[in-house]
Structure formats: C-alpha cells, structure tokens
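The other protein chains are all here in position, but one chain of the complex has been omitted.
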Amino acid sequence: MRFSKIVEQLDIAEASSLESCPELNPDIVGVSSVQDSVPETISYIEGKKFAPYIEQTTNAALILPMDPSLQTQATERGLAWVSTPEPRLGFARAIALFYQPFCLAPGIHPTAIIHPTATIGANVAIGPYVVIHAGANIGDHVCIHPQVVVYPEAQVGASTTLHASCIIHERAQLGQHCVIHAGAVIGSEGFGVVPTAQGCEKMHQSGIVIREDLVEVGCNAAIDRPAVGETRIGRNSKLDNLVHVAHNCQLADNCILAAQVGLAGGVALESLVVLGGQVGVANNAKIGKGAQAGSKAGLHSNVPAGSVMMGTPASPYRTYLKSSAIYNRLPEMHRTLKQLQKQVADLEQQLVQLEQTPQ
Amino acid sequence: MRFSKIVEQLDIAEASSLESCPELNPDIVGVSSVQDSVPETISYIEGKKFAPYIEQTTNAALILPMDPSLQTQATERGLAWVSTPEPRLGFARAIALFYQPFCLAPGIHPTAIIHPTATIGANVAIGPYVVIHAGANIGDHVCIHPQVVVYPEAQVGASTTLHASCIIHERAQLGQHCVIHAGAVIGSEGFGVVPTAQGCEKMHQSGIVIREDLVEVGCNAAIDRPAVGETRIGRNSKLDNLVHVAHNCQLADNCILAAQVGLAGGVALESLVVLGGQVGVANNAKIGKGAQAGSKAGLHSNVPAGSVMMGTPASPYRTYLKSSAIYNRLPEMHRTLKQLQKQVADLEQQLVQLEQTPQ
Partner (left out) sequence: MRFSKIVEQLDIAEASSLESCPELNPDIVGVSSVQDSVPETISYIEGKKFAPYIEQTTNAALILPMDPSLQTQATERGLAWVSTPEPRLGFARAIALFYQPFCLAPGIHPTAIIHPTATIGANVAIGPYVVIHAGANIGDHVCIHPQVVVYPEAQVGASTTLHASCIIHERAQLGQHCVIHAGAVIGSEGFGVVPTAQGCEKMHQSGIVIREDLVEVGCNAAIDRPAVGETRIGRNSKLDNLVHVAHNCQLADNCILAAQVGLAGGVALESLVVLGGQVGVANNAKIGKGAQAGSKAGLHSNVPAGSVMMGTPASPYRTYLKSSAIYNRLPEMHRTLKQLQKQVADLEQQLVQLEQTPQ
C-alpha cells in the first residue's frame, strides 16, 4: 500500500512529508516497532526521547508527533513521515490497515449443540463444541469460538466475539461489538456468603450482568452477577486479563481496568476512570469521573472526579510521592529524633545549672 | 407467596408487623434491593443508616433489624415487615424462596465421554462434551456442566455442582454439596521448582487435593496439589474468584477467602479465618482461628487467633490505622525535624556563649 494511501486512511494526519517531497511515497508492506524495525514497514514515535531511533531505523515511514525537529530528522534520513497530535492512535489505525484478526468462517459447526428454544441471528459463526442453552439469544454476525458455553436466557449482541472457552452465565446480557477473551466468565454467581454464628450460609445470586456495546473483557477475567439487581459494565469500557468485578458493580462508559484489578461488591466507577494493574477498590466505593489510580493502589473509600491516586490506602498522587520519598529515610529520622531528645535533655539540664549559678 | 408464609419460612424472624397489623399480609412476588426496589417484592435493611430508603421504597415488605424505630417507620408507610437480628441472612433465605438456580436436567448427554472404569452415581446430570477419565468416581445427584474434564481417579462427592469448563485433576477428592465455578482448576500441579546453579529443576507433585463438604470455589480459581501429602480445604469454606491456593495449604472449616487472595505453599488457616480481596499469605504462615485480614494485606508470618490485620507487612488493625494516618504527614514531620535540629544547634551555641560570658 502506497504511503499516500495510508496517510489518507489514518484520518488524523495534520502534516506529512508528501507536501515537501511528493516523490517520497514508498510502498509499505506492514507495520513494525521503531526499536525492532522491519524494512518497508511503517512505525511511530511518541516524542523527542525516541529521536535516536530515527537515526537507526530500517522503517520506510514513520508516524510522528507535531514536532518540526523530528520531521526534519526523518526527512534527512530519507524517511516518509506523517505528523499527528496522536501518533499512537495513528499507529493503531495503520495496524488495522494491514492486520486481519482471525475470525471463524460463518456457519454453525455440526458439533455445536444449540437448544431448540435458543434464537440465532443471521450470518453467525459458531465453532465446534459450542453449547448454547435454552432461551439464549445470539445476535447477527456474532462469532463464537470453540468450547464456549452460553447458559440459559443469556443474550449476545450483534457482531460480538466470544473467544474459546469463555462462559456466559444465565441471563447475562452482552451488547454489540463486544469482545470476550478466552476463558473469561461473565455473569457468574456473586460471592454470596452470609457469615453466621454457625459458619457461612449461601445467598443465591438471582440478578444479572449487563454489558453494553463495545465492551472488551480480558482472558480469564470474572464478572459476577448480584443477589438482586444488576452488575453493569458501561459502553466502550475495557477490562484486561484476570480482572475481577464483584456483584452489583456499576461501571459507566469508557472505563479502563488494567490486568488483575479487583472491584469488591457494589463499586461504582463514573465514566473515563482508569485503574492501573492490581488496583483494588473496596465495597461500595464511588470513583468519580476521569479519576485514575496507579498500579497496586488500594482505594478504600470514595475518590473525587479527576483525582490521581496512589498507594494503599490511596492518597493523591503528589502527597503519595512526597511521603513515599521520605519513607526510606524513616530509620534516619528515628535516629535524628533520639539524638535530638538527648540534646534537648542536655540543654534543659545545662539551663537549670546556669539558672542556679550564683550570679 | 403471602408475606405470612415467607415469615414462617425464614426461620429466624423474631417479630413482625403481623402481630400488630395482621391484615397487612401482602402477596409477595419476588425479591429486590431497597435502593432499586420493585413493587410487590420483599427487601431488607441492615441498620439505621438505610432508614431513608424506607421512605421511598416501592417494596411491599421489608426484613428489618430488631429496631423499634425502623419498625414504626415501616408500619407508618404501610409496609409489612419482619424483624430479625440478622436481616441479611433473612434476605438470603427470602431469595432462596423465589430463585431456582439453573441446573442441568438429570441424565448423561450422549456426547459425554466417560471411561468404562469410572463410577457414576444415581440421578446425575452430565452435560455435553464432558470428559471423565479412568477410575474417576462421581457421586449421586452430581451436576456436571459442559466442557468439564475430570482427570483419572478424581472423586466428586454427592450433590456437588461443577460449572462449565472447570477442571478436576487426578486423584483430587471433592466432598458433598460443593460448588466449583466456571473455569476453576482443582488439584493442578503445585509450583514445584527447585532452583539450582544450572537453573530450575522440576519437582513432580504426587500429592492430592482434598475438599471437604459444602466448599465453594470461585471462577478461574486454582488449587494446587503438593509434591507429597495433601492440600486441604475444610468444610463449608468459601473461596471467591481468581483465588490461588498453593501446594500443602491446610484450610480448616468455614474460612472465607475473597477474590484474588493468594496463599503460598504450606499456609495453614484455622477455622473461621476471613481474608479480604487481594490478600497474600507467605509460605508456611499459620493464621489463627477467626483471624481476619483487610483487603490487600500481606501476612508475612504467623497471626494469632482473633487478630484483625491490615497492611503490608501486616499489623494489627489499630496500629495500622494510626500509622497510616501519620504516613501522609511524613513530609511535614521531616521538615519539623530539620527545623528542630537547627533550633537545637542554635540553642546549644547560645548556651555556650552564655556560659562563656564573663559574669
């Protein structure tokens, strides 16, 4: 594909070498990273600190930020380039031009076992050994990989992909254009344990999980249904591998949960919340719009919109950085304190003596 | 179902509106939460702080704590109510009156592959594409969902449910009335790595996993078997999603492990231990009866019975709260310390001068 064609299709380009050197229009055969570049491919650079890679890359073209010095550098090395305020987004789109994700061929494999009361849309791909229970509803263009089990009355929206071995529990509702990765479990029983004096008694989980459109759930993640009501994952939210979402959580749209995040029961995330890897959020905590938490943070209570939190218990970013910088000086502080106590005691004694000195 | 009938069946009620207003006996069609109430259903309230919900709920009946003011409030709103010291337990029982968890119909699906030497009890439900290996033993009334694999010589006790895609490894022994959720792996090889100067050498895991009656294991959890001996999960213990239990762990009865808890090799939990989400327990630590650990705690050594621990390394609850409250004042403390050092040095110098002053 000609570089000029790629520039057109990125749909975010604001400048390119085609303007100054229209003859610099190489044929691009794929994508690669600039650190590990492959000839005749396009890559991207996020900012000045990657400038040294421009000197050594074997890429034929680069997606650059809006930076004249990087542009000049690329031109001088004979590379085609295109600039955009969002080079990483440009690269994502470039990959999509060359990469076709694997999809099952449409059709229902003869070994798929589909209950006669299940409804199956048009143009679906249902792989071998899939089991779809009574009353389930599978939308148009859905792709279901092998070994998936859809429990009774679950709904899978149009154009959604279920990867191998994922499990959709009873009554769960998945939106359109969702991707559930291998081994993920959606709508499993919430952890309904009622401690009593005689040990724990089970609380049945009669609620449902609702996942809106464009949601993605990582491998071996688990999203529980509640005792009553619903657990909801908002539109375009993305959950990475091994994430746990407990019963009654309410995620708004466009939330990002990195791998191994755990949300306890009843957590509410407003839109655009970003949680780093291994973050934990305690029961019923409300996390405000656009708030972020650094990896491993423990959010034990509500977090205001727009905050950036770190540590356990979590503090605002700046506070945390200051405190954790001092943390390793605690032994020194402790020694200083002991020393000061001694000095002050000495001073006090000297002062007493001075005062008693006959003048 | 009439409210009076529900009250009878809860088996924990100590007072109800039927005593004062016997005519208040609505027909109840289901359960819902008081925050998100549905007309003609029953809900519950745990304590006074939920009192405002009584004013606005559309529920027809409520399960209340033993609190006369809440009772009066409910009566004034025309709601039927029943009081009990354990409203949440009452609600769990109310759900069980209305909700029938999905169960496979009894019978063995023709696609299930069962080795001729496996023993299968009476009245089992074995779904499509289940594989049961040689010498395995499946008790009466067991329900095995699709895609489950039972390795050789594993035993599954009567009335136990294995959800879709869970894996029971060789020689594992599951008790009666257990529930293994989707994707969980029981009896997998412990992490038998022996570091040597040449890298790591494998230690085979020849032991077994024993899970007593009424145990529940969450989705995609993993319980390992040991090199020799056994890993044991005690009666009525409940493990949430994505929990890891390493080789040789010994859990007594009625332990509760929230999601993403990790137990290293040889950990021993006495009965009634409760571990919050993402808690980790180090090799061979012994956690005493009824001890609790807050979410994200790291238990690096033994914990006495009845303790409540928080933080990493974990400290008793009160100590932790005090220390973590001060943590964010570290920068201020550091500044104060520097300031004091300066003041004391000045004082010392002044004192020297004073002493040298000819009198």
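Going by the order they are written in, the chains are A and B; count residues from 1 in each one.
Here, a residue touches a chain if its C-beta (ideal position, glycine included) is under 8 Å from a C-beta of that chain, and two chains touch if they have at least 3 such contacts.
Keep in mind the model is a prediction, meaning the values are calculated, not measured.
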Problem - Listed residues A:65, A:218 or A:266, member touching the removed chain - result: A:218
Handout entry: Hidden partner chain, residues of subunit B it touches
Key = 111, 113, 129, 131, 133, 147, 149, 151-152, 165, 167, 169-170, 183, 185, 188-189, 191-196, 199-204, 206, 220-222, 224, 227-229, 242, 244, 246, 260, 262, 264, 278, 280, 282, 298, 300, 312-313, 315, 319-320, 322-323, 325-327, 329-330, 333, 336-337, 340, 343-344, 347, 350-351, 354, 357, 359
Problem - subunit A, residues in touch with the chain not shown (by the definition above) - result: 31-33, 36, 43, 86, 88-89, 91-92, 95-96, 98-99, 101-102, 111, 127-129, 145-147, 163-165, 179, 181-183, 216, 218-220, 236, 238, 240-242, 253-254, 256, 258-260, 272, 274, 277-278, 295-296, 311-312, 324, 327-328, 330-331, 333-334, 337, 340-341, 344, 347-348, 351, 354-355, 359
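Just so we're on the same page, only the chains that are shown with their structure count from here on.
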Practice task
Compute the distance, rounded to whole Å, between the mean C-alpha positions of subunit A and subunit B.
Solution key: 26
